[in-house]
Every structure is written in structure tokens, then in C-alpha cells.
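A single protein chain has been removed from this complex, and every other one stays in its place.
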Amino acid sequence: MKDSDPDRKSSSFHNSGNWQEKSADVDLKQVRPYGDTLNDGQIQLSFTLPVPPGPEAREAGRTLLDKLGLKEVEVVHSRDLGENFTFLIAYGRCPVSVDFTKIEVARATTTTMSFEEINSFIADKLKRQIRVVGACTGTDAHTVGLDAIMNMKGYAGEYGLERYSGFATWNLGSQVPNERLISKAVEVEADALLVSQVVTQKNVHVKNLTELVELLEAEGIRDEFLLVVGGPRLSHELALELGFDAGFGPGTTPPEVASYLAQKLAEE
Amino acid sequence: MKDSDPDRKSSSFHNSGNWQEKSADVDLKQVRPYGDTLNDGQIQLSFTLPVPPGPEAREAGRTLLDKLGLKEVEVVHSRDLGENFTFLIAYGRCPVSVDFTKIEVARATTTTMSFEEINSFIADKLKRQIRVVGACTGTDAHTVGLDAIMNMKGYAGEYGLERYSGFATWNLGSQVPNERLISKAVEVEADALLVSQVVTQKNVHVKNLTELVELLEAEGIRDEFLLVVGGPRLSHELALELGFDAGFGPGTTPPEVASYLAQKLAEE
Amino acid sequence: MAELEVDEKLVADCHKAAAEIADGVDSFISGLTTTSVERTVIRLLGVNGVDADKVPVPNIMVDQLKEAELLNEGAAHCLGKALLAGSYEVEGLARAVARGEAYLPDLIKQCRASREEVTSFVSDLVEAKAGKIKKTRQEREELKKELSTGPRPWLYVIVATGNIYEDVRQARAAARQGADIIAVIRSTAQSLLDYVPYGPTTEGFGGTYATQENFRIMREALDEVGQEVGRYIQLVNYCSGLCMPEIAALGALERLDMMLNDAMYGILFRDINMKRTFIDQYFSRLINAYAGIIINTGEDNYLTTADSLTEAHTVIASQFINQELARRSCLPPELMGLGHAFEIDPALEDGFLLELAQAQLVRQLFPEAPLKYMPPTKYMTGDIFQGHLQDGMFNLASIITGQGIQLLGMLTEAIHTPFIQDRALSLDNARYIFNNCRNLGQELEFKSGGRIQARADEVLKETAEMLAEIGKKGLIPSLEEGIFAGIKRPRTGGKGSDGVLECSRHYYNPFADLFRKELSSQ
Partner (left out) sequence: MAELEVDEKLVADCHKAAAEIADGVDSFISGLTTTSVERTVIRLLGVNGVDADKVPVPNIMVDQLKEAELLNEGAAHCLGKALLAGSYEVEGLARAVARGEAYLPDLIKQCRASREEVTSFVSDLVEAKAGKIKKTRQEREELKKELSTGPRPWLYVIVATGNIYEDVRQARAAARQGADIIAVIRSTAQSLLDYVPYGPTTEGFGGTYATQENFRIMREALDEVGQEVGRYIQLVNYCSGLCMPEIAALGALERLDMMLNDAMYGILFRDINMKRTFIDQYFSRLINAYAGIIINTGEDNYLTTADSLTEAHTVIASQFINQELARRSCLPPELMGLGHAFEIDPALEDGFLLELAQAQLVRQLFPEAPLKYMPPTKYMTGDIFQGHLQDGMFNLASIITGQGIQLLGMLTEAIHTPFIQDRALSLDNARYIFNNCRNLGQELEFKSGGRIQARADEVLKETAEMLAEIGKKGLIPSLEEGIFAGIKRPRTGGKGSDGVLECSRHYYNPFADLFRKELSSQ
């Protein structure tokens, strides 16, 4: 509404609405899900219950979501999965809100530099190459993610570490036992270990990663390396929890990792 | 495993598994969602938050679901919806369970009879036709559901009430004001009112249905009719809550309604 | 482009029958006007506003004229006279009427001008007002040139929150998500209101009231976001209902780009009186045509109640009729968004082949029309995953057959009016299918003598037969017999018949005359 004459607004002849004003009413201290009306709390859910199909299964689903605290739950679909399992799709209203102004996300890097910047940063500050050893550890054979970070070719249009003049790299590939990774790291006097973990079923990644830290600690060499881990189900937070120095999740690009390593080593 | 020799089972030569036994372990008193392992509690969610996209939005989503009580929440997808909205897809583990042995679903009919059975039941027990007036009330113009129950042609291979010798029917069609429905019911001395409500946005159906009951009560004629309502978002439970005698949800067939009416009127 | 063999002889027969049918409609309504047409004229002359009870001034004026048996002269002439009485300009008069301070018949009595003076005065006024519509149209054309409207099929989504401010929020988000067209669905209540509500509204059910102010608010919001995303975002609303031409006028004034406008929808789906509908649709479409607004016809609705397999031909028969009636309102083919739908039971073996046959047939029968293709609705269920897939197959049929306007299906169709994310998912769906299969239609050929060709042949044959029969019988008796969607409507029944009036000998509708004259000279 460009017109600001207060009189015109109140008159039924120019009873007008100002959408800019009316739309800017989200309370970031109390953010709730939004379906089609601010704070309606609408949320979609789907899950399977190990019970036979029928109205009772639907009602069990509704009750479950009630107990979870959702309001006005509606089960909109159910499907017999056989063997006394029933799949349910439901909608409900989420009663809780989140204070968006308080959300903070731990991140590994503060400033991501470019390929050239990183190389000259390393040349200036460290005056030597950074030595990194990478591996997909345990039984994990998913090499694409680690290769994306380490190999020449890189990822998403960005060169991998191998291409950087500032890095010397050893990519051990897939299904590398933690012991072999450590012995290689010791052998080449690595600055950093880059571990990739893609398979997460039954939390096998947590097991593998914890074991690596324990082995390093047992040998008393934990502090000789920056310990970095990446993978589609990984976050910086989880990495810290597990005793790593940094974690990188889905969509990570090589410069992010390179910048982190360079800056972190420069700090020391 | 058909073999029951206990000795063989313990021997490493015939170390065997009995899947029938191992699979029959669902505790119906404590039913939880099932993804791929009993009691894993896995549940899928999706919703939009009115916050700009980015890691903070994902984290806000995670926090929200944490607050809802879900465990091991993972935000697996986020999409910028524009205008500072972000869509999120997440998985998590549901911490609550439901006692399936206690689930009871209120249902309108106990026994659904066939076309012939209903007609002879009415002829035997009531010795007259049941008179029903149907309408899509308020501004609702969705007639297909009511027609499915009332019209000759019926639904899902079952004739509609019009076809029954035991019923006399008046289908008033769409967008019928509650007042008109009532005056028609009085005029034809109806036994039952059949109301259909399909549009439920902003709970308009609750408003319409409540108004009908209030009007009937105001005129002191609420008890002269069986009050029945149906629609895709309706349940018997909700109908009872709103002061109706019965409610029918999605997939209702005419014989279910006819059986209910016949049995209920025979009771009186 | 894969092409079907189409029997041109049958097509010619269809066009001929449709012309005959339209002739019947013309004579059915000749010499008649409606209260809504007259309110429209009043609005177009610049009257607006409501009284203290929220009754719109155009309604008050028409009621006054009708009561005084003056309306048969045409509201334009009456208003001209009232203004020539000298006390008021248009705006002032509207305010005075709203305040109960002016009564048109009294003013008219005071007017001393001759008939010629009145017509000439009205004519000047009309020309000025028509000029504004023309300017609005030009403005649209310039904006479209400046920003472009996106490749076809255009991605059309609805907003339907009931609250114009939420609608705006969702519409702007949708534009950023990639939508080309935003339709604001109306509240369930509105089509049967015999007036147009006023001002911004926040309380609709299943949709938002169509008001001039709501149009303006949405237009402004979309223009702004359109600049940001670099596309001209087209805006849609509904003409149908008891206020068909009035809303068309508001759409023309507020630069809507498309309007749902079907010659028979009101009769069939809202039980509106036949005469009322046919008169109203004629003028409303003249307005649409003059404003350069694409109409969307509503044949898709037939298949939500009727059987999509056996009644497929009724959709096409209706398109021929809608098209012929639209032509008589001077709508050029490029503005005829003839509607059809993807509604065959997804459980049917080879059902997709039949959908392809229908979509391609319609495409070839109306080659210049920006066909409006409607998504699966009837067979959508609470299974949102399956629903998303059905919508994907709908998008595929569209890109193979080259439809013009793609109303996107929503995975939550069976559950609620769209949530903000539902639209985004649907836009992603359509973009993926359209892009990934962009030239699939160009690559394939329909097998001559195959199932698809056979289905198209069958449907066209049934269409021609149906039109021939309606031509023989007349449209009105056919509607009485329930020829479309199985819905029977008596000739004299339906809502709004009290708004149909005989025109006096001197009656004229200066806007209709001007629009027709200008449009037919193009």
C-alpha cells in the first residue's frame, strides 16, 4: 500500500490491506511449523506400527501421536503391509515452538578461502606442505565422498586437495582398518587424518570413529594429528562429540576442508 | 525350524534359527513405530518453518523435534521455499508407545446386513419405510459422497438408500442452509437427517454441524430425528462429540448406513 | 511432435453443430439483461464502495432502479441521467448513495437532458473508462515483454488459505519456487452471493473471497515478486457465479491475467438459472476479451462426478460449445484456455494410454488455444507418495502432448487445500518431468491403428454424435435432460432467475457495444 493517508484507510471506500505489514509478523522467538496459516503448527508424519490393519490401527496411530503431544491429529491414510504391520500417514499440529534467535550451529571453518588464497596462505604462514592421509575406514567402501575432497578432480567444480600446491596427500581408499590408517599417518608424518564414513546402519560409524580415537590415545599420539571426519550423516557437532577436531556433512566442498586445515594448523 | 531336538540346536553343526518364534515377539501392550527393527521407533516427518534456509533452519527443525521428544532426529532434506520459509524432511525415533490391547474404536453399526436383509429387517421390525432427508449443508457443494450413500446407483457396488424398499428418501443436494434441511425434515416427518460435510478448512464443518444441533434444540425437536453425518474427515467419535447420533468416515458404504438406521430405529 | 490422425470431416461437423447450438443460446437470451450485468456497467462507470451494512453501492443502485422499474432502460442510461441531474460526479454520487443521501430514481426525475444528450454523455464516460482498461492491458503486455512469462506449459498453482494476507505470503513464495501463474481460489460461499464482497478479507472457507481490494493486493504483491524473480507472474480468479460479469470487470480493472469463465459451469455446478448464466457469461467474456484476459473453462469438473472413461467425449463436446460461445464474445483463440483433465482411474490397465489419447486429441482439435490441463483429483487419496506420482504422470502426459496451462496437482489433494510446501513439491515435480522429457513428444510416433489412435477415434466419434444431437435438440432441452456430468437442470429453475430482466426498446449497454465494436474491428 503506497498510500499512507490514514483517513482513506478507515473509509469503507478505500478499505485497503497492507500485505507487507501483515506478512512481516513471524515471531522468531517462537517459531512453529507453518502449513497455510501462521503458527498453525502443521506437520506431516508417516510410520509403520506392528499391528494388523483396520480402524484400530488408525486409532493406535492417532493415540501414539496424541501421546507425543501433537494436537488435532488426523490419520489420512493407512495401508496393510502384511504380516500384521500397518503403514500410516498423518497430519497434526505441533504444540511446541523453537526460539530461532537462540539457534547456533557449530561449524568447522569460519572463513572459506579460494584455491589460490589457500595455497598462498599455506605458503605464507606454514611455509611447507600440509600432509594429509585419507581413508574410508572399517568396512566402508564408499569412496566417492572422500575422493570428492581429496582427488585431483574434486567436487562441485572445485579442485580436490591433491591439486593444491599446499597439500601432500595419501588417499588409502576403501575398507581401511584403523590400524593401517594410523601406521600410514605415522609413516608419512601426517598433519591430519581425513576419515570418511558413509554406512551408518546400527551406528557402525560411531563404533569405527570411536575406535580410531581410542587407538590413537592408547598410542599416545592423539594430539599429533588433526582428526577430521566426513560423510552424509555427519555434522561438526557429532564429530566433536566423538573426539574429533572437525566434522563435515553432505555437500562439503574441498576448499572448506582445505581452509579449515590451513587455518587450524596456522593457529598452532 | 521343524526340528525340535534340543541337542542339535546347540551344536555348531546345526546352529539353526527359528524365524517363526523370533518374529512373534511384538508386545501389543507397548507398540512402537517400526522401521526395520522391532521397537526402533522410526518415524518420518515433514514440515515448513517460517525461517530463512540454511544450517540454522535445519538446526531449528532438529531442535523442534527434540522438544517434541523425538530421539536421534536427523534432518535429511531442506528446501528454500522463498519468502523466508524452509521446508524440512526429517526422521527420528518416537519415544512413546501405545497399548494396542486398550484401543477401542467407537463404531456406528455393530452388524452390517446385506441389501435384502436390511429390507426384510425393516419390513419385519418396523413395518413401515424409514424416511430420510439428506443434504450437503452450509456452503458445501460436494455432493458425490452423499449421493454415494443416497442415490439409486450407490457406491462400491452397493445400491444407495433410494433403491431400498425399506427407505423413502429426499436428497436436497448441495449448499443447503440448516434451516431448509430442518423444515424439510419436519415437513416429511423424517426419521433421520443425513448430513454431508466435505470442506473442513478452518473447521467450517464443526461450525455447520454445531449450528444444526443448536437450531434443532432451540426448536425442541432434536430428539425427533436420528442425526447422522458423514464425510472424509469425519469419525463416529467426532460426530458424538458434536451432538450427533452417528458419524461415517471415508469409504462408507450404503449398507453400513442403512443397517445402522434400521437397527437404531428398531431399538426405539 | 507425435500426431494423431484426426478425421477432419468429423471436426467440421462438430464446429457446425456448435454454431447451431450457440445460435440457440443467442435467441434464448436475446432482449434480456440481468441485474449483475447492470451492476457491472455501474462498476465500469466508476462506482464502488459499500454502505454501513456492507451492501455494495452498485447493488443499492440497481435495486433502486429495479424497484422504480427503470432498470430495463439499462443502468448506463439511468446513471447518465442521474449524473446529468447535476448534483454529483460519479464518486460523489456513489458516496451519497452509500450514505443513503441519494436515491437514483429521484435524481433521474430531476434530469432534463434529452436522450441524445444522455447517450452522448454516457458515451464519453464509457470511452474514458474503457481507455483505462485498455491501458491496463497495455501495461500487462509491456510487463510480459519486459519479464517474460516462462516456457509453456505454464506452471499454475492455487492459493486457498481463506485469508488474503496468507494467500499473498504463499503466492509470493510460490513465485519464488517457480510458479508462473497464481490462482486465488474463492471461498465456498461466494459463487452464490448476489453481490461482490468488499475490501480485504481474511475469513474464507476453502478459499478467499474475490474482492477488488483482494485483487489489488495480490496484483501488487505479485508484481513486486515478479520483478525480483524476473518473470511476469500471472494472476487468476473466478468469474463464475451470480456475479460473473462484475468480477470480470474487477479483473479487468485490477489486471488479472486469467479468469475461470465457463458458459455452463454455473448452471451445472452451482444450480444457477440458465438465462441468468447465459446472459452473464456473454458480457463477462466480452470484458475478458477486451481486457486481454485468458479464460479457463471448466470441463474438468464433469469428470469429478461423471465417469472419466465413458464420458470423455462430453468434455470435448462442451469445449466445442464453450469455444463457439466464447468466439461470439469476441475472444480470440489465444485467449481460450479450454479445460480438460487427467482423471482416469489409475488402477486401469493402460489408463495412461487413454489419457494420452484424450490430451493429444484436444490439443489437435483446438490448436491455437492455450489448453488448461487439470490434474488428477478424484482418484487422489491420503497416500501422498502415490499421489505425487500420479501428478508426475499427469505432468508427463502434458509435456508429451504440448498443453498450454498446467494446473499442478498437489500430493495432498485428498486432504487439505495446499500447504506452502505442497506447492513447492509440485513445482519441483513438474519442472523435473517437463525438463527431463522436454522433447519426448517430438521423438515418438503414435502407432497407426494402435490403442491410442483407436481411443481418440472413438472419443471424437462420440463427440460428433453428441453435438449433432444437442444441435438437433437445442442446448437448453439437453441440459434439462442432464447431458453433462449427469446433472439435470430445469429451464426455469436455479438461483438468480429473479435477476433476469427484459430490456426496454431503448435499452443499451454502452460497454458491450464499445467492446464488441473495437474487438470485431481488430
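To keep things simple, chains are lettered A, B and C as they appear, and every chain counts its residues starting from 1.
One rule holds for everything that comes next: a residue touches a chain if its C-beta (ideal position, glycine included) is under 8 Å from a C-beta of that chain, and two chains touch if they have at least 3 such contacts.
Quick caveat, the model's predicted, so the values are computed rather than measured.
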{"item": "Hidden-chain contact residue, picked from the options C:380, C:411, C:467 or C:500", "value": "C:411"}
{"item": "Options C:61, C:452, C:475 or C:501, residue touching the unrepresented chain", "value": "C:452"}
{"item": "Selected from A:96, A:204 or A:240 as touching the chain missing from the view", "value": "A:204"}
{"item": "Omitted-chain contact residue, chosen from B:34, B:47, B:85 or B:121", "value": "B:34"}
{"item": "Positions on chain A contacted by the hidden chain, ascending", "value": "46-48, 79-83, 85, 87, 138-141, 143-144, 173-175, 199-202, 204, 232"}
{"item": "Hidden partner interface residues of chain C, rising order", "value": "2, 346-353, 383-386, 388-390, 392-393, 396, 411, 425, 428-429, 432-433, 435-440, 442-447, 450-452"}
{"item": "Where the unshown chain meets chain B, residue by residue", "value": "12-13, 15-17, 19, 22-23, 34-38, 42, 44, 76-77, 79, 89, 91"}
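As a convention for this text, only the chains that are shown with their structure count from here on.
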{"item": "Centre-to-centre distance between chain B and chain A (centres being mean Cα positions), rounded to whole Å", "value": "38"}
{"item": "Chain A and chain C: spacing of chain centres that average the CA atoms, whole Å", "value": "48"}
{"item": "Chain centre separation (chain B, chain C; CA means) in Å", "value": "36"}
{"item": "Where chain C touches two or more other chains at once, by residue number", "value": "160, 169, 414, 416-417, 419-420"}
{"item": "Multi-chain contact residues (two or more partners), chain B", "value": "46-48, 83, 85"}
